[in-house]
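Complex shown without one protein chain; remaining protein chains in place.
What follows is chain A.
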Amino acid sequence: MKKVTFFFLLFSITLLQAKKIEVCKSCEISTIKKALELAENGDEIFIKKGVYKENDIEVNKAVTISGEEGSIIDGSFKSGVLHITSDNFVLKNIKIINVGVSYTKDFAAVKVVKCKNFTIQNIVLDQIFFGILIEKSHYGKIIGNKLSSTAKDEANSGNGIHIWHSSNMIVDSNEVFGMRDGIYFEFVTESKVHNNNSHNNVRYGLHFMFSNNDTYYKNIFKNNGAGVAVMFSKFITMYQNKFLDNWGSASYGLLLKEIYDTQIYDNLFQENTIGIKGEGCTRINYKNNTFLRNGWAIKIAGACYTNIFEKNDFMHNSLDLAYNTKVNDNKFENNHWSEYTGYDLDKDGVGDIPYRPVKLFSYVVNKTPEALVLLRSLFVDIINFSEKVSPVFTPDDLMDKKPIMNRINDRF
């Protein structure tokens, strides 16, 4: 009886043990599609070196697809490449190139629909339309991938990492460039985006809408067409990100539109046309951020209430703050302003007279943008000075009552 049980156990183990299916050009199994037909849940498909010209590969089993160095799946610019509909899959160490462009279909290198618990790791995507397109999925990890393309304009290009209607995603250490939007989130909740480098994209480095309770940290967004746009979301945390060189007539470091209850801290905004543009933002805490050499450090349009700007560094921006209403419900406290000309007699590190970040000139420029041609003219300095002495046009309660004399965050 014991023997029988033993054999039975042995038999079931071999059955349960995942098999490894190798795909190579000269093997019996020479296409990935064939391998997938043979595979069962839990199997591993290992793709050997070579170029595999395949499109629309359906992955509906929980398999691990990986490749050795030099294994390339070429979409020949026809359509999408991988179409995954299974839970628990792993995709790693492969390269996918040449995804077709379409104006009606979302062709993607990797399309994931209604999946759970998956990992996409260390894959390289080049010359793609959409990169990793994820719909209605949960608990996914997208780690260490490199996505690139050579997008020229918004109309015929796709997004790098595009996630729609999902939750609990982790997007970590990816590099995305030359796409339309680097990372795109729509209706994505409870997710983390960190250590990514999104640069030189045609439109936004990061673009998210209707995505609540997400955390973004240690990302770098550099030299994107319009910077980063964040819209219609609640309970966001953004920290230690770098927003760099988003320079152009309609570029922002960070565009906030209809954002509520959000924490933005320890970020660096450097050399953007507008560091942060806020529209309809309420209950946002900006703390310990550094605004370095931007055109406008912060531009606040209407309906922004109860925002707190605390312990930020405003260094050498052309204009610190633009404000288009006289009503002020936002608080500026304990920031460092490089334009501050006050004094600190009691040497406690806090300036003795308040600083008014809104200058008359930035008020005028808000009304008549053409007036900006007079930036840095002597006349403008004079009117700014007279306005500083006795505010008439700018909101007179908008001031930093306790400006800090020295730089607060000298990490950068």
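Heads up, the rule we're going with is that contacts are C-beta pairs under 8 Å (C-beta built on N, C-alpha and C of every residue); 3 or more make two chains touch, one makes a residue touch a chain; residues count from 1.
Note that in this section contacts and distances are computed from a predicted model.
Colleague: Per UniProt, what's the omitted chain called: "Heterodisulfide reductase", "Aspartyl/glutamyl-tRNA(Asn/Gln) amidotransferase subunit B", "Cysteine-rich domain-containing protein" or "Cu-processing system permease protein"?
Modeller: So the chain that does not appear here would be "Cu-processing system permease protein", according to UniProt.
Colleague: Using the touch definition from the top, which of A:345, A:373 or A:392 touches the missing chain?
Modeller: Among A:345, A:373 or A:392, only A:373 touches the chain that is not shown.
Colleague: So which of A:295, A:351 or A:403 would be touching the chain we can't see?
Modeller: A:295
Colleague: Just one of A:71, A:98, A:137 or A:273 touches the chain that is missing; which is it?
Modeller: Of these options, the touching residue for the absent chain is A:273.
Colleague: Provide the residue numbers of chain A that touch the chain removed from this figure.
Modeller: Against the left-out chain, chain A lists 247-251, 273, 293, 295-296, 316, 318-319, 364, 367-380, 382.
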